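A protein chain is absent from this complex, but the other protein chains hold their places.
Order of writing sets the chain letters: A, B and C. Residues in each chain are counted from 1.
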Amino acid sequence: MAYEIKLEHRTARIELLNRAGSKVLLAVDDRKYELDVVMVEKGVYSILYDGQSYNIELIEGDSGKEYIVNTNARSFNAEIIDAESKYLENRMLGTEHEGENEISSPMPGKVIKIPVSEGESVTAGQTLIVVEAMKMQSEFKATADRVVKAILVKEGDTVNSHQVMLKLE
Amino acid sequence: MAYEIKLEHRTARIELLNRAGSKVLLAVDDRKYELDVVMVEKGVYSILYDGQSYNIELIEGDSGKEYIVNTNARSFNAEIIDAESKYLENRMLGTEHEGENEISSPMPGKVIKIPVSEGESVTAGQTLIVVEAMKMQSEFKATADRVVKAILVKEGDTVNSHQVMLKLE
Amino acid sequence: MIRKVLVANRGEIAVRVMRSCRELGLMTVGVFSEADRKAMHVRYADEAYCIGPAPSRESYLNIDNIIEVAKKSGTDAIHPGYGFLSENAAFSDRCKQEGIIFIGPTAHSIATMGDKITARQTMTKAGVPVVPGTTEKITDEKMSMKIAGEIGYPLMIKASAGGGGKGMRLVREAHEMLPSFRTAKSEALNAFGDDSVYIEKYIESPHHIEFQILADRQGNVIHLFERECSIQRRHQKVIEETPSPLMTPELRDEMGKFAIAAAKAVNYEGAGTIEFIVSDARDYYFLEMNTRLQVEHPITERVVGVDLVKEQINIANGLPLTLKQDELQQNGHSIQCRIYAEDTDHNFMPQPGTVTHITVPLGLGVRYDGYVYEGYEIPMYYDPLISKLITWAKTRPEAIARMRRALYEYKITGVKTNIKFLEKIMDIPDFINGNYNTHFIEKNNDRLTVSKVCGTECEDMAMVACFIDYLDKIEKIQPQKFTEEFASTWKDFGRKRSVLRL
Partner (left out) sequence: MIRKVLVANRGEIAVRVMRSCRELGLMTVGVFSEADRKAMHVRYADEAYCIGPAPSRESYLNIDNIIEVAKKSGTDAIHPGYGFLSENAAFSDRCKQEGIIFIGPTAHSIATMGDKITARQTMTKAGVPVVPGTTEKITDEKMSMKIAGEIGYPLMIKASAGGGGKGMRLVREAHEMLPSFRTAKSEALNAFGDDSVYIEKYIESPHHIEFQILADRQGNVIHLFERECSIQRRHQKVIEETPSPLMTPELRDEMGKFAIAAAKAVNYEGAGTIEFIVSDARDYYFLEMNTRLQVEHPITERVVGVDLVKEQINIANGLPLTLKQDELQQNGHSIQCRIYAEDTDHNFMPQPGTVTHITVPLGLGVRYDGYVYEGYEIPMYYDPLISKLITWAKTRPEAIARMRRALYEYKITGVKTNIKFLEKIMDIPDFINGNYNTHFIEKNNDRLTVSKVCGTECEDMAMVACFIDYLDKIEKIQPQKFTEEFASTWKDFGRKRSVLRL
């Protein structure tokens, strides 16, 4: 069994060589590891490597292939890469990054104000939408001169994390 | 929907009259309750009745119909009684209590000593088996003059909670 | 005597107040918005009632609904916590009218201290030093230029009804004065419906140091020493400690006396805090009074050895203070870190969401005041404060070492928090040396935004955990095993059915 795993900007191939209970023998690229791996609580792994005690916490993303990984030192985004992901990635390389044409909220919140309307031309730095969460208002601004293509929410709406609120042309 | 529920020595009939989200209308015997019931954590219920805030914790038994119920004041054994349970209970009433012929451990442990053998006659108070758990040894004794019918474990064995270790005649 | 207390608040402070009520043998009544049915304070209270929809204005700020619950439940007294209605003079007054004890000061004290210009005037009259500036509201532009000239630059323009940085402008040179004056007035009008502003001298490198006071109805007022609150982001405190590294015994004594004078000037009763702004040269000026319990009150509790909520309740019961100024002392050192659900890499953007896993730091010298639990969804409607972590030790270096240890142990998954950010602060020389002011986070921004190093081996382990988790997940739903699984689903159902006799 082997997968490529992407950890932020680094990609490595992990191959399972042997496994008996919590004892795992595997290779990360060319480096072999003999490990003792157990899930101690849901999503919490304890790994012993050559005596070193590592505690790793995972939060699974929606697709089942993405994780947020917390080590003691820091937090990473990780992704399991298989044939499907590779295909998507290759295809993506050819196209423009879609995100730039969409405005989405990074956290759940409430739409307070939409000072623009569909079809309107906006200039870089102009506020497109204001979202409030936990007593803090965040203004989302145009990063370049654009035209508002579609407004998908209205004032007073509650939005989820990563929900697209506005599209630009 | 209605079930009889046995809480230690008391049995009551609970009937669901209405339910909308967390709001529940039900009757316990003749007493009607309008409640707000939510499971806040796995097995942990918060019930509001006329403003009173109750916290109830459940531990489900193996059969799915038995619970250990913890209220703030004390702990109970509870059982959902349906047609099947009633039948079993009625049948049981006619027979002797089986438990008296068996010796089982109330907790997981290790068998330290079995000073009797199969077929041996034992007298009331005689030690039949010694089990150790958490540095404490417990002696299980005969409650009446009996004959050892079967010994199901051996010294050094690990036993689970409620595992039958010895049968008497 | 008070027997039943309604806590008109939510989150960690509601639970904290109820804990002291329970220790006193008092019954507690919780109130909650529709978004808070599963909140810890509802579970903790003896009684709990819904007071309206999620937005604060319709629930936690709805005086009528809260009073209705108080009457229905036979409450003797209301504790407002901090925030929400805690500094609302009308609420204090309404409680009085309804014959319910408000655990806090009178409407008069709240109102006097709530309006910044009136507070400045009152303090000046009482001999408490205030930041040099106007004592009258200014509306006239010519007058503003004249006064600015007298005070000298740099200076601050502030909204009289202000708060939260709105209607506030820093003016460094004379030519900026008029435009800033106009914007400040317009912002103030928009935000508070009142365009009156005033002008104060701007203190460079300011420290925020506050004094805790307690005052009873018999007129006894004591102070419980200072708290250093200069570590702030977005004008909100992040870390507080006591004693302040800047303080000297003489200065403490002087400022403490002024704090008492300030409280006496408004016939204060209950627990309150006098905030001072202090320059690097240790010049100090009255800034404002918070007429309620502070978020950072636990560090004072730990070092002085009192329970401030119990003191508040005793005062509300009309009892005289039993603590005497000359018997009080600061024992050791205490630090508090505020744990926020926020993204420290993106301008401290708040992060509501569901907490999937928590490991709470415990052990010697650690106090933890929180309210979230595993599976709890932090609502988007309220403050992002998750918990407060308080350490104590004999010395400041040991208290810092203990905080570093506690933050290392503290794990929350599911929402982003500032735990790692706080951990980094514990390693910054300026903090370790106690050499900081309110510019600390800005000044140390580079060090605070760098991630801790997770070397190649550490990265490998992070990947291994994902790998193993993914393998085990796939194992469970592998197609070749599916037919077996499928069969066992039937079998499972059969087993469950026989057990349950459906």
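We take it that a contact is a pair of C-beta atoms (placed from the backbone, for glycine too) under 8 Å apart; a residue touches a chain by one contact, two chains touch by 3 or more.
Please read these numbers as outputs of a predicted model, since none were measured by experiment.
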Identified contact with the non-displayed chain, of B:L58, B:V130 or B:V164: B:L58
Residues in subunit C touching the chain absent from view: 15-16, 19-20, 22-25, 44, 298, 301, 305-307, 331-332, 359-360, 362-370, 373-374, 393-394, 398, 401-402, 404-405, 408-409, 474, 477-479, 482, 489, 493, 496-497, 500, 502
Where the missing chain touches subunit B, by residue: 1, 3, 5, 7, 10, 12, 14, 16, 24, 26, 28, 31, 33, 35, 37, 39, 41-45, 47, 49, 52, 54, 56-60, 64-65, 67-76, 78, 80, 106-110, 133-136, 138, 158, 161
Where the unshown chain meets subunit A, residue by residue: 22, 36, 38, 40-42, 46, 48, 51-53, 55, 63-65, 82-84
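Criterion: only the chains that are shown with their structure count from here on.
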Separation of subunit A from subunit C, taking each centre as the mean of its C-alpha atoms, in whole Å: 31
Per-residue overlap in subunit C, given as positions that touch at least 2 other chains: none
Two or more partner chains touched - positions in subunit B: none
